[in-house]
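Not every chain of the complex is shown here; the ones you see sit where they belong.
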Amino acid sequence: MSSVAPSERRPYKLVSREFHPDDSIIRVGSVEFGGPRVVVIAGPCAVESQTQLLQVASSVHEVGGLVLRGGAYKPRTSPYSFQGLGMEGLRILHQARQQLGLMVVTEAVDQESLQLVAEWADMVQIGARNMQNFSLLKAVGSTKKPVLLKRGVAATIDEWLMAAEYIAAHGNPHIVLCERGIRTYEGKTRNTLDLSAIPVVKQLSHLPIIVDPSHATGHWSWVAPMARAGIAAGADGLIVEVHPNPQEALSDGPQSLTLPHFRELIESLKAVAHAVGRQV
Amino acid sequence: MSSVAPSERRPYKLVSREFHPDDSIIRVGSVEFGGPRVVVIAGPCAVESQTQLLQVASSVHEVGGLVLRGGAYKPRTSPYSFQGLGMEGLRILHQARQQLGLMVVTEAVDQESLQLVAEWADMVQIGARNMQNFSLLKAVGSTKKPVLLKRGVAATIDEWLMAAEYIAAHGNPHIVLCERGIRTYEGKTRNTLDLSAIPVVKQLSHLPIIVDPSHATGHWSWVAPMARAGIAAGADGLIVEVHPNPQEALSDGPQSLTLPHFRELIESLKAVAHAVGRQV
Amino acid sequence: MSSVAPSERRPYKLVSREFHPDDSIIRVGSVEFGGPRVVVIAGPCAVESQTQLLQVASSVHEVGGLVLRGGAYKPRTSPYSFQGLGMEGLRILHQARQQLGLMVVTEAVDQESLQLVAEWADMVQIGARNMQNFSLLKAVGSTKKPVLLKRGVAATIDEWLMAAEYIAAHGNPHIVLCERGIRTYEGKTRNTLDLSAIPVVKQLSHLPIIVDPSHATGHWSWVAPMARAGIAAGADGLIVEVHPNPQEALSDGPQSLTLPHFRELIESLKAVAHAVGRQV
């Protein structure tokens, strides 16, 4: 851990813009987060079967997507909900990775799954519920694997950057932040996507930041406009849920895009990215 | 008031998409809210003097802006803060209107100011703090003047649409909604701009909706990215605070754009509007 | 209005503990808010008829209650909901007042109703939705009538005290504050009763503060424990909804106590009040 004490006013140090004035570029294989190209991560909420995953992965690959998501270890509110395929899910993701040349990001929920994810995937996701699981943050700091750090559902921007600081202070600077909606009183959407966090984070930190409009809105019909808004606000990428047949999804069906809707989204993003000087 | 009882599930009726499936276009002089062109309303938080207002108004006019904002009656948290110039402010706004051919929108806070605003301005603003001042809503319903109805700082989307329903049910269908940030636990920004409200409102209602990134973020440097995000999310317009000298503003200085920054914003908006099939 | 400018750090002045170190006692007839006796205000949400009101009023009177509540002017989220009996309601309240010797508190929603309420009732209620209706606050400041100022559903304690400052600065120091629940993400209760506001307000201000457990919880079965908690936290009183037949209430039925439950509540409050050195 760094021995340099941060000031009271700017509690984080390694992840702060003052420490590193230029934008960081985080590389996952040939993919660059924080560069001129907006990165689109897509895939199902959970890996359910080889068939389901390959169908989505082919579609992601076909539209030019480079990163595949899919949960093998699923943190679920209820102990009676589907908890993910575990190691079997990692193998299915790995197979799609080999077959199509996609990078894979998937969630780790504890030390055990972290070791496996670090071995089998290209990027480790730390989910919203574990954003202040400091033991897990320290462990992911030791892996040196690129990390996708989701904002906790009620985390302040300071707490989120401090969670990133834990990872950096334990030796891993390869961090991409992900805004995924915060908990508010409004109930029409699953959470409230806090897009203001993008320019605020850009001011405070050098880390790339992407947006998850699927979990935030909770409904597929609101994903596309919020994805476009995220890019217009300056996000470095998106993570969206795509499912070949959302109505049969084992989790998060209502918020998943069908494959045709996903293709349409990518088309519409190109124009918006171009308008703000980026490409998809 | 309408005698048709709305259903339990969809409590608003006149403002609902079911009642009026097509998008409504609200006309204020030659300006159309809800049409292909994104409307930019700009001006100072408060009318402070003839000189200040004309300077901003000329700038708004120069970049092609068509609607001028400026508070004559200011609802302020403290009784000891500047409360606005009142009637004198309305006269200054009117003068700019005559000189430059701009439409004027300004806030009414009670029956008395409502009558004056309805007489001297083109559009009546109902502020966030009065969104559930039902007597005022009923009165503005009787005026038939176009209304800019801001969302209450902690209003749900349903409560907001119901406030619009009050106005419509009392005879005035000329309503434009304005998302201006909601109160959450996050303190970096003044409020949390809830851009998801745009697609949600578009689904539930036929009314146009615009975005106020100045009040929502509370800091000028975050206004431009959130303005772009609003347009990308499908907003029909923006309302932004512009001041010739923000550091000397009597209210809301930190969130006001300078005139050069305002011109830059308009340029950048053109590309984003084009990307989503609109113009500025 | 006072010409003494308050400091930046303590924005309110007249209502602050620094300005008036001792607890204020606000008198409404023979009733004292802020003294050793905990005041219980009870009655129906809305005055529905003479029969209904007299039934509740007799019950309030019978258990030793001294202040009767009941809405004649009802601010309702929907324009299609029952809006109150208006002047007819004030007359019914006045009749109960004369017959039973109870003090009456009822809500004013605009200048017109304010004048009538000030004339016909003993205490004017300013509801949560009008806490920042500054024109109404100024007007109620001019009346000199005792005021029950409810906290806005998303108002900070500072904003609430500043609303009280508006009333005081316009000449009326007879203010009783009422905590009635704030808007949070939790949906089991209608709002979240913020009892911490009691010791915080007691530290910052000399004004009495009471608690409304009926609106806060939204369900009668949670009213009694929260009423007891309010007294234990140091509240100077309670305002509770009581209805002879909650299932037929025109508004807020689910949160109204029956007459027997109200009697039980008063009994249980006596012990709690005694435990903290007060009486009911």
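To keep things simple, chains are lettered A, B and C as they appear, and every chain counts its residues starting from 1.
In the analysis below, a contact is a pair of C-beta atoms (placed from the backbone, for glycine too) under 8 Å apart; a residue touches a chain by one contact, two chains touch by 3 or more.
All values reported here derive from a predicted model rather than from experimental measurement.
Counting all copies of the one sequence in the full complex of this file gives 4, of which 3 are shown in place.
To be clear about the criterion, only the chains that are shown with their structure count from here on.
The centroid of the Cα atoms in chain B and the matching centroid in chain C are 34 Å apart. Each of the following residues of chain A touches two or more other chains: 154, 184-185, 187. Residue ranges on chain A touching chain C, taken from their complex, read 154, 183-185, 187. Interface residues of chain B, counted against chain C in their complex, comprise 1-2, 5-6, 11-12, 75-80, 109-113, 129-130, 132-136, 153-154, 159, 162, 165-166, 169-170, 183. By the touch criterion given at the top, residues 154, 156-158, 182, 184-189, 192-200, 203, 216-217, 221-222, 225-226, 228-234, 268, 271-272, 274-276 of chain A touch chain B in their complex.
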